[in-house]
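Here the complex is missing one protein chain, while the rest keep their positions.
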Amino acid sequence: MENGLSMLVVSAHSADFVWRAGGAIALHKKNGYRVKVVCLSYGERGESAKLWRKGEMTVEKVKAARQEEALRAADVLGAEVDFFDLGDYPLRVSDELLMRLVDVYREVQPAFVLSHSLKDPYNFDHPLAMHVAQEARIIAQAEGYLPGQKVVGAPPVYAFEPHQTEQCEWLPNTFLDITEVWDLKRRAIECMAGQEHLWEYYTRVAQQRGVQAKRNIGITARRSIDYAEAYQRVTPQVVGDLS
Amino acid sequence: MENGLSMLVVSAHSADFVWRAGGAIALHKKNGYRVKVVCLSYGERGESAKLWRKGEMTVEKVKAARQEEALRAADVLGAEVDFFDLGDYPLRVSDELLMRLVDVYREVQPAFVLSHSLKDPYNFDHPLAMHVAQEARIIAQAEGYLPGQKVVGAPPVYAFEPHQTEQCEWLPNTFLDITEVWDLKRRAIECMAGQEHLWEYYTRVAQQRGVQAKRNIGITARRSIDYAEAYQRVTPQVVGDLS
Amino acid sequence: MENGLSMLVVSAHSADFVWRAGGAIALHKKNGYRVKVVCLSYGERGESAKLWRKGEMTVEKVKAARQEEALRAADVLGAEVDFFDLGDYPLRVSDELLMRLVDVYREVQPAFVLSHSLKDPYNFDHPLAMHVAQEARIIAQAEGYLPGQKVVGAPPVYAFEPHQTEQCEWLPNTFLDITEVWDLKRRAIECMAGQEHLWEYYTRVAQQRGVQAKRNIGITARRSIDYAEAYQRVTPQVVGDLS
Amino acid sequence: MENGLSMLVVSAHSADFVWRAGGAIALHKKNGYRVKVVCLSYGERGESAKLWRKGEMTVEKVKAARQEEALRAADVLGAEVDFFDLGDYPLRVSDELLMRLVDVYREVQPAFVLSHSLKDPYNFDHPLAMHVAQEARIIAQAEGYLPGQKVVGAPPVYAFEPHQTEQCEWLPNTFLDITEVWDLKRRAIECMAGQEHLWEYYTRVAQQRGVQAKRNIGITARRSIDYAEAYQRVTPQVVGDLS
Amino acid sequence: MENGLSMLVVSAHSADFVWRAGGAIALHKKNGYRVKVVCLSYGERGESAKLWRKGEMTVEKVKAARQEEALRAADVLGAEVDFFDLGDYPLRVSDELLMRLVDVYREVQPAFVLSHSLKDPYNFDHPLAMHVAQEARIIAQAEGYLPGQKVVGAPPVYAFEPHQTEQCEWLPNTFLDITEVWDLKRRAIECMAGQEHLWEYYTRVAQQRGVQAKRNIGITARRSIDYAEAYQRVTPQVVGDLS
Partner (left out) sequence: MENGLSMLVVSAHSADFVWRAGGAIALHKKNGYRVKVVCLSYGERGESAKLWRKGEMTVEKVKAARQEEALRAADVLGAEVDFFDLGDYPLRVSDELLMRLVDVYREVQPAFVLSHSLKDPYNFDHPLAMHVAQEARIIAQAEGYLPGQKVVGAPPVYAFEPHQTEQCEWLPNTFLDITEVWDLKRRAIECMAGQEHLWEYYTRVAQQRGVQAKRNIGITARRSIDYAEAYQRVTPQVVGDLS
């Protein structure tokens, strides 16, 4: 049942939210959250190599195929998706589109936000997506933008896991146990027919993070964690208890 | 009433736990935690200038005065204190004393640990205390040290606030609302007769962190936070929800 | 009396120069400097919450109110202000406006420059202002821009204090004693009627920095420093004596 | 004789490739590489002070003089040069020009790429050139950009030496022995008539890096290295032997 | 057949060289290197949990079991092992033992050295081993230590992969293709009966690094890399070609 809370994912390309945050989406959806995903592009140039090799391809066909895959995965996970269709390699975000993302924040009022790592030397679209996600959040907090609308608070921002984590200076300070929704994440992953070579890769990522998560549990009974997602929380937290 | 949980504070000098973690101690004590503080030294050389200026002083008198102040403050806050009396300026910790701290971990089984910042160019005793707190924790986790004893899990480690935060490369990623126990922290602070010049300083620190904490709250109703303590969590957390 | 020297402040919003550099302005003015402040925007969206809540507000009214406050504060401190009126949340600076700032450098020939921290995850307008201040300085040094004009030397650049210093990776390596002009800074602060909640906050900032400044004085007679401003010098200095 | 391999240099201004990579160009040319240099601008504003002081100067004359110097140097070193003529102080690169650089990558198929340091507080054109060099490389790798063309692999990227290395956070992790081509580099340097004050400076740079290179040789017979260039490799390497 | 070269591995505990550098050992041995491994401790306290749980255990039995496992693994890989037996949790290295390691350097004359990451908040024995490996190398280079002996050159130093890489601020800038010796590494891993829970973990590590290695290959024909080890090279390299 719904809990009245929402989460927002800002994804540079249309598959990123699956590999990197599919577990968080499925888990929070299961626990009553509304999940909104914004895909800034379809990744038609940079992340669709297999589709292009099929021959007889056009940009429109590739985008349509990518959209279909993303929608099927989102359906498995329980997410609504907005496609901004801004193009990739390079992704560029105009101020007009930035303000469209601000409007999403205002409408969704997310309890937290997920996007890419702050740096990624292998993919400049990724940190741009994070930058935009942060800038839109700041503007959505401002009373002077569309005065009268409900502003957003200070929802925590997390960077999900990039491909080559160390090169991206990304620090996993938060582990999310996704064992109970792993089957959904795996099913969503398998919707990505164009990137089958990554299925096992990201399954192993979840297993490795599961092992590491277990090593970081405090005094509570050692849960069995078989699969986890790792995140870098980039905003401070306000707590009432430190354990 | 007690909740069966414990917390551990490793303090380089006998007043540090008051200025830097007094709110956390009072708050968790109030919520049922057992609180253990280890004071590695009395700070007799480096943090007792006012006492020395009284004249007719000896190291023994200074240490006795510092112990009495610390015990009165601990009493206000609700903490048990162990004094290791290792000397300060410079603090040195032998392996024998390190193992004594390991034994404290094993006995206390803390749900979390508080100590100093990882660096402090103004005070080399402080980062040494943190180093020792971390090393003792690692040894306390090892099955091969005193086999048969209950090992500790992976209690989170936090660095409390140093005096000149930016010089110490200390990052406050966690704010603890201490408004409801502020009066206790202030009373404990006032037990530190030898460092009266710091009373107002640390009161202002708590007010500034209170203002900042309010700015970092997510979607929950904006609590009124008048006083806060800031911490740098240095170990990852394992969670089941990201909001 | 005038000393023939000038200083330049590049302020993202129309109140930043007061909170963050009001003491430096008043002190150097008193000592004979000409002080030029460039306000890139009025902060009408992001830093005028109280004004918007009054009702019956328009962007023009907010900007007018902010301008009036800034001018009154500048008058107290002794500064000339240029308003570029570029808008905030988000601030955007075109190359045309960048060159206008270059022209200010050429005209003012500042002995030093003050602007925001290099990073600020809470406010993307701030680091942009610093970036622009640095880029304009570099262009103003180039003989090939408007050849024949007097180029600028290498005036030191300082980042003044941001709101949450540690999150901004800002390092206070320079303390300025502002005790003798504190009353002017406080009066300028009180011109900011729309942000009254910050008056005490920034008063405490000045007190805390005063305490820290005293701790960093070398062998000279311990001055009494009650109020200070902290800065991060981001350019090297050339000296003839190291004490 | 030619070895079928190519290298690419992305130079912000028309002289940078000489000071910073002249040895690498001459050495690899000698060893059979094709060398392509892209000069994004002529450096007509920021790096032509001596020319402007001659009087009777126009931008066109300065650019012509700079081009002639660069071509003579390139001729000495053995490089082909493309001049993009984008202007400097500030350099700006439109997406159209970015894609022109992508096309250079596709045509040249470089075995490695040289450009500026990732940061440079003294010259914002430099890190922009590196950013563009990296972004173009990423796009040139994408199967979806001009499908059917041969994409590029993952050519290593190196940052050559900036003027004030430490301020640029540039780390020389790779030393290239240029002793055998030093005379060519010096002759190319001397083509830069407009910056004669730098001839001895960069000669001393080569000597200092030569001394340092000798200190970093493993077990192989200590070669005599009199001149070297230093580079920061910014991409990982894949090897079959670690010595 | 032998190539006259040697490599040195400095391992904090007796199993580290297997998990972290087993592929490098087997590969270089196959290519003719002599391989020397120094195990500073047996890891009897901290890394032998399974053995301790067997009951009826003593430190001597655990050490003997660990030694036997390590020797069998070394035999599979082709390494000679020296056991320094210094104890673990905490590892401590006296100056006397440091000089014993210096003597190993002098005798082995390694072409390169492998040890742990420079930081590891989960295991303080690991960075100490690296520190000692570096300090011994420096002393072995000094003509004034045992004058007349052959000093060592400047063999490159690599940090092999720690358990939680990002927490250790470890950067994999070098990938070694170990596909052809993977079966040997797996067999060596399986000698570690006491840590069976890690077999699959480190197999997945090798697979993930294999995928990443492929992404970082330049223009050479895309080799099939199924398994790789990642290293952080911490010393500069001197080269004659940049591709």
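Order as written gives the chain letters A, B, C, D and E; numbering starts at 1 within each chain.
Just so we're on the same page, contacts are C-beta pairs under 8 Å (C-beta built on N, C-alpha and C of every residue); 3 or more make two chains touch, one makes a residue touch a chain.
Everything numeric here is computed off the predicted structure, so don't read it as measured data.
Considering the entire complex, the omitted chain makes contact with B, C, D, E. Among C:Gly22, C:Gly43, C:Pro121 or C:Pro155, only C:Pro155 touches the chain that is left out of the view.
Interface note: of B:Arg20, B:Arg45 or B:Arg137, the residue touching the hidden chain in the full complex is B:Arg45. Touching the omitted chain from chain D are residues 122, 163-167, 170-172, 201, 204-205, 207-208, 211-212, 215. Although one chain is not displayed, chain B still touches it through residues 44-46, 48-49, 52-53, 57, 59, 62, 89-90, 92, 121-124, 167.
Chain E meets the missing chain through residues 95, 98, 134-135, 138-139, 142-145, 147, 234-236.
Everything that follows uses one rule, which is that only the chains that are shown with their structure count from here on.
Path length between chain B and chain E in the chain contact graph, taken as the least number of steps between touching chains: 1. Dropping chain D from the picture leaves the other chains, by touching, in one piece.
Residue numbering at the chain A/chain D interface overlaps only partly, since under half of the positions present are found in both copies.
Here the spacing of chain A and chain C, counted between their Cα centres, is 38 Å. The set of chain C residues touching two or more other chains comprises 122, 167. Chain contacts here follow an irregular pattern that is not a line, a ring, a star or a complete set.
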